[in-house]
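Below is a slice of the complex: some chains, not all, each in place.
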Amino acid sequence: MVRQNSDDIILHACVDRHAALRLNGFPCKRHDNVTANDFFSGLLAKPGNTGNAAGSAVTAANVESFPGLNTLGVSMARIDFAPWGVNRPHTHPRATEIIFVLHGSLHVGFITTANRLYARTVRKGEVFVFPGGLVHFQKNNGRAPAAVVSAFNSQLPGTQAVAQTLFGASPAVPTDVLARAFQIDAGLVEAIKSKFPPM
Amino acid sequence: MVRQNSDDIILHACVDRHAALRLNGFPCKRHDNVTANDFFSGLLAKPGNTGNAAGSAVTAANVESFPGLNTLGVSMARIDFAPWGVNRPHTHPRATEIIFVLHGSLHVGFITTANRLYARTVRKGEVFVFPGGLVHFQKNNGRAPAAVVSAFNSQLPGTQAVAQTLFGASPAVPTDVLARAFQIDAGLVEAIKSKFPPM
Amino acid sequence: MVRQNSDDIILHACVDRHAALRLNGFPCKRHDNVTANDFFSGLLAKPGNTGNAAGSAVTAANVESFPGLNTLGVSMARIDFAPWGVNRPHTHPRATEIIFVLHGSLHVGFITTANRLYARTVRKGEVFVFPGGLVHFQKNNGRAPAAVVSAFNSQLPGTQAVAQTLFGASPAVPTDVLARAFQIDAGLVEAIKSKFPPM
């Protein structure tokens, strides 16, 4: 058996986001220049800073921060939680998420399109799955810090934090649309908007 | 040229949701029994009843109400709006939506994962697209009724109306999670929840 | 919860077909330059001119004429019919089509790979689906104009009008192939070809 084709997966692994050539919208490194480091990320090794209002921090290793994932169809994130910290309700428009608890104890749940909440407690080493595109959340229900590692079946799942999306968009979502949606008055909409300065 | 294979697309078109055999989770009708009516729906011919708090009505022709769509990867809906009616912010977890305005004038928009709002007015015969999974809304900004026909690249796109999902889920999303998400107090969360009785 | 990734769907929405960078073969606009107008098309607002031999006109809003559809997996068209006008038998090689009747009454049908015709009449507000890749047609069976809006689960479904494809290709399909296919003599093939000047 003589191998006459040298087809190389590296042609499909495009790892330099500043290069001129792009594949699926992301740039490709010439495969002569690819090294093992292109398939590695140290971004998730340290806990994120949870000293914020939500008491949580999401650190992502997706194709934007880890370009070697381009075309590979996966990405990861870690989420750290201060005691009682919350990863606010959000969606990932382009992926299912599966989590593994690194330490601590969390109350986690998602809501279906029939408006049913599926929620329970998960502890160290346990796994929970959030079906693609559905609103979900996690909350540290203990006095100790907690953390999870998340995996996605997309190189760039995207995230929409629901409250931030609606009340902190730029330009702003019209107040009357939000008043109608939440069945609250315009003044209250404005008050909530004031807490979400545009990013 | 002699055709020896009688492969029939109808094997792939499964149109009876009460049948015993299912394809991708939906049942298949024996193809002897298939008729042109299986590829037809009259559900969207009449305006929905907009006499409700939102002043809008969504009528869906998806694989649940139009079983012949099974495996075909498309569905449709019509949305009717009373004057000033709103189709509240929502997502479709499994599809991109493209709309064609039947009559009237609407303010429509979606928000990206970078929290940017893209919105504008669309009028009769005009088309707007809402990229897959992103939060979007439509509002009648005129004194006359309005209506659109929507198409989706999924036989069952699903819908999550954001406020209803968060404040009307069953069982309820924990109050403290919502208070943290919206940066409002627990009493206000409870007040909003009371307006969204579980479906 | 701190959002550290600013992944933006707009990276995936490439909207300027004259730009140097292309995604899926179509060019990408820098996302700084994207506006709501990139997700909008006015192309379908006016009826096409049906003053032609077929008595019908197809107006397409696909990724060629509406570049913001790039990567979104949907497109639309409108088809206008003079009284008794016909949208001749054709296929879309890359999509299923679903139609909504804007006004008038049409006889519509498709033929399966088992050579079975599924056809019926559809009227204003009614919906019919043409499974992917199959030959189909629409005919105005009334004395008034008619129109439909079509949606496709592809940004560029493509169209092959069967008679035009076979008798009007450039260069020409060999006459003996067509004679054999239609079981007609060569003179008749030539006569039909003369009615389909190359586009």
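Per-chain numbering from 1; labels A, B and C assigned in written order.
Simple rule for what comes next: contacts are C-beta pairs under 8 Å (C-beta built on N, C-alpha and C of every residue); 3 or more make two chains touch, one makes a residue touch a chain.
As the structure is a computational prediction, the values presented were derived from the model and not from experiment.
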Notebook entry, point to check: Total copy count of the complex, if 3 are in place?
Noted result: 6
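Convention: only the chains that are shown with their structure count from here on.
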Checklist line | Whole-Å gap separating subunit B and subunit C, where each centre is the average of the chain's CA atoms | finding: 24
Note to self: Between subunit A and subunit C, what distance separates the C-alpha centroids? Give it in angstrom.
What the structure shows: 37
Note to self: Going by the contact rule already set, what residues in subunit A reach two or more other chains?
What the structure shows: 54-55, 86, 88, 93, 158-159, 161, 164, 199
Next item on the list: Could you pull out which subunit B residues touch subunit C in their complex?
Entry: 6-10, 12-13, 34-46, 61, 66, 68-69, 72-76, 78, 96-98, 100, 102, 109-110, 112-114, 116, 118-120, 122-132, 134, 149, 151-153
Checklist line | Interface residues, subunit B side, partner subunit A - complex | finding: 53-55, 86, 88-89, 91-94, 107, 109, 111, 113-117, 119, 131-135, 137, 139, 158-174, 176-178, 180-184, 188, 192, 195-196, 198-199
